[in-house]
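All protein chains of the complex are present and in place, except for one that has been dropped.
Each chain gets a letter, A, B and C, in the order it is written, and its residues are counted from 1.
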Amino acid sequence: MVQIGSNRYGKSEIRVVRVARGVAPDGGDVIRDWNVSTALSGDLDDTHLTGDNSKVLPTDSQKNRVFALASEMGAVPPEDFALALAAFFVASQEAITRARISVEEFGWTPIGATGYSFARAGDLVRTTTVVHDATAGTSVVSGIKDLTLLNTTGSEFWGFPRDAHTTLAETKDRMLATAVNASWRFRPAAVESADWDAVAVAAQRTILDTFAATYTYSLQQMLYALGSALVTALPQICEVRLALPNKHHFIVDLEPFGLENEREVYYADDRPYGLIEGTVLADDAPDAGLAWT
Amino acid sequence: MVQIGSNRYGKSEIRVVRVARGVAPDGGDVIRDWNVSTALSGDLDDTHLTGDNSKVLPTDSQKNRVFALASEMGAVPPEDFALALAAFFVASQEAITRARISVEEFGWTPIGATGYSFARAGDLVRTTTVVHDATAGTSVVSGIKDLTLLNTTGSEFWGFPRDAHTTLAETKDRMLATAVNASWRFRPAAVESADWDAVAVAAQRTILDTFAATYTYSLQQMLYALGSALVTALPQICEVRLALPNKHHFIVDLEPFGLENEREVYYADDRPYGLIEGTVLADDAPDAGLAWT
Amino acid sequence: MVQIGSNRYGKSEIRVVRVARGVAPDGGDVIRDWNVSTALSGDLDDTHLTGDNSKVLPTDSQKNRVFALASEMGAVPPEDFALALAAFFVASQEAITRARISVEEFGWTPIGATGYSFARAGDLVRTTTVVHDATAGTSVVSGIKDLTLLNTTGSEFWGFPRDAHTTLAETKDRMLATAVNASWRFRPAAVESADWDAVAVAAQRTILDTFAATYTYSLQQMLYALGSALVTALPQICEVRLALPNKHHFIVDLEPFGLENEREVYYADDRPYGLIEGTVLADDAPDAGLAWT
Partner (left out) sequence: MVQIGSNRYGKSEIRVVRVARGVAPDGGDVIRDWNVSTALSGDLDDTHLTGDNSKVLPTDSQKNRVFALASEMGAVPPEDFALALAAFFVASQEAITRARISVEEFGWTPIGATGYSFARAGDLVRTTTVVHDATAGTSVVSGIKDLTLLNTTGSEFWGFPRDAHTTLAETKDRMLATAVNASWRFRPAAVESADWDAVAVAAQRTILDTFAATYTYSLQQMLYALGSALVTALPQICEVRLALPNKHHFIVDLEPFGLENEREVYYADDRPYGLIEGTVLADDAPDAGLAWT
């Protein structure tokens, strides 16, 4: 016999841009450029088993709510938006007991003197995921995506075990590059009161500063340095999860061409790549509950 | 104070192609075209905290092992390869207590009469993930990725709740399209003895047949139909997880141009899209353990 | 002083799916799944210089015409559709003297017994580009995109010049893989009368057969073999342009691991890749005119 297990449904990648005219400190516009995804869970067995949709709020309605809420709330931080949206679905749909809202925010930099002109800041994708559960409460996980960083030196890799398949040379000087994918979980108290934009700015600054300041013997060491710096710098958060691809830059062997390569010429390889994943927590981090689901 | 939590590391997207010459039933070559990713866990605190790499088998060595093992094992099913690879890392590296190996297999169709010529079967990406843990044992999850299917009719969507943001019309006839992403977990007993290729073929056949044969009132209903058909048809598996994007094909309103549109002209929209995720289990499915981590 | 040079504008990537119900030989549906792009040229200086749009048919209207024409014409070959669409814009808009219409057609394979169920044939992207010019007449270029093919042997590469930067070893046996991107120009007479679908099928068949049957010493030789086979097999066409990436599959050096590699284990590299581009023409090919613009 067969049964339905955990499930959820929603609308993915709703691309909403909210403009607030003339409210920037310099009198210009503020824009929030978002990619919003919703996922609802609850008493949904009927639609799976019989196609009875009486408890299935259409994903089209969820999309409409995103647009309407963006109108009502203004150009607010994505965390505030996601919190309100998640709470709305659980409060208004009896069958729905849990909502997961995720938002990607794309950055824009003002240009010119118009107050309404912007250039896309390609290096800045800010993320947030809110899970609102009728029983378990509400969690907020925010983060940053694909922030590509590189140290041309200041990294070594040696002292590793050598098995029958190890041909890699040890190195006291390598280029270290990665795309930082980091997510930080807010403490329950902070969910009520955090200054989301300030945390986002501080987190990005911490990542850049730490990456530059950390001399490493492994990418794992960088991961821990980034995570612990974030947890230490930001009392609002209690846990950081990082995924750091090792974007390999190999030194090119120029000897066959009669040239030395004194750490000057590298090639950037696509695949395969190392991938380092890890979690850094405050010692007093409360249980994560549904935050990462 | 701060601590390191769960972590893993490995080499991602190792693109290995294994040819076995002349062993196909018709005397032609057999090829296995794989994208292999490794992830090892264990006693790795030192490298995170101090950069001491004495327990960190380089990801380069992991890559080399993939190539060597492909040589040794031949053009075997990806599940057999992943099982052997995962067991190898845990057995040979004292610090490593868990290995997660995932493989994407790209399909090729023989062409011509040479026995060595092939065309890439773009619609066939077969997947497998093996988790081998020193304590918890071994799991196998296999699946299929982005198998895009479409019914031009045979689907309705109505009877859903209408809230303040619902503008969607009910429909008794819609086009239904999705990209099937499905993963099935093997029963522990089957991990010892499954005919992996036979299951993969049977699963794909079951998906195609069920998709065509199922008249639906919601995509959730299709999800359950696919999952329960797989669990029923394949005694080797006990759980199926599916993620089905609703690849919306909207009927175009041609009335402004004086034309009727009797289910003839649709436009395929990219974003946003519905996303239906769910699990279907056998009633006697054992605990999943680490299978989905 | 500054002037405006050649220019064009239109709507790109209009994703239209045309269903013709019950007209397949077996009584099932026929579907045409297209990605249509339009580009119009003509007397358009005003909009560039002053923003006067009195001659600028909106790209939104162009899109609407695509949907309306798909309704009117039915599930016809993409060449017929593009010819009609291009002629329409030039005939109906006085300022427009040239239209360029391109269509990508995605293939679908019937599944099950419903007559309305299909699986996407991922390996089949058929293309066509029609240029209709009020003065110069009409051209049709059709083709195929990213048809990935592989010979596990039957290819050598040696006898090349060795300069100061040549380290490549000669080989009498290599794996040869490419993604065939080919476009064929129809003769003017054929534009009036070609059986477009038949040519598309024959061209694809010719490519597969030729790729399998051709023993090569260079990818250039394969390019010429493919092009000349097409020109020879299809009297309707007079010119073929091909772009063949050399999808490198390098033999892995397993000697460090005490293993031989008798043409068994390869790795598929992404970048860099060789790229071979060339044209093959019938001796009596008429001038291409605007066909490739």
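Rule of thumb we're sticking to: contacts are C-beta pairs under 8 Å (C-beta built on N, C-alpha and C of every residue); 3 or more make two chains touch, one makes a residue touch a chain.
A quick note: this is a predicted structure, and the numbers were derived from the prediction, not measured.
K.L.:
In the intact complex, which of the presented chains make contact with the chain not displayed?
P.N.:
Listed by label, the shown chains it touches are A, B, C.
K.L.:
Among A:2, A:254 or A:290, choose the residue that contacts the chain missing from this document, as touch is defined above.
P.N.:
Spelled out, the listed residue whose C-beta touches the missing chain is A:254.
K.L.:
Since one chain has been left out of the picture, which residues of chain B touch it in the full complex?
P.N.:
164-165, 167, 256-258, 270-271
K.L.:
For the chain that got dropped from the picture, name the residues of chain C it touches.
P.N.:
Against the left-out chain, chain C lists 1-15, 37, 39, 44, 47-65, 68, 92-93, 156-163, 165-168, 216-221, 223-224, 227-228, 231-232, 239, 245-246, 271-283.
K.L.:
Mind pulling the chain A residues that touch the left-out chain?
P.N.:
These residues of chain A touch the chain that is not shown: 14-21, 29, 31, 33, 64, 67-68, 70-72, 74, 108, 111-114, 116-124, 147-154, 175, 208-209, 211-213, 249, 252, 254, 256-257, 259, 261, 263-270.
Going forward, only the chains that are shown with their structure count from here on.
K.L.:
Please state whether the interface between chain B and chain C is built from the same residues or different ones, using more than half shared residue numbers as the mark of same.
P.N.:
Same-residue interface.
K.L.:
Let me have the rounded angstrom distance from the C-alpha centre of chain A over to the C-alpha centre of chain C, please.
P.N.:
Here the centre of chain C sits 38 Å away from the centre of chain A.
K.L.:
Provide the C-alpha centroid distance between chain B and chain C, rounded to the nearest whole angstrom.
P.N.:
Comparing mean C-alpha positions, chain C is 30 Å from chain B.
K.L.:
Give me the residues of chain B that touch two or more other chains.
P.N.:
14-15, 64, 68
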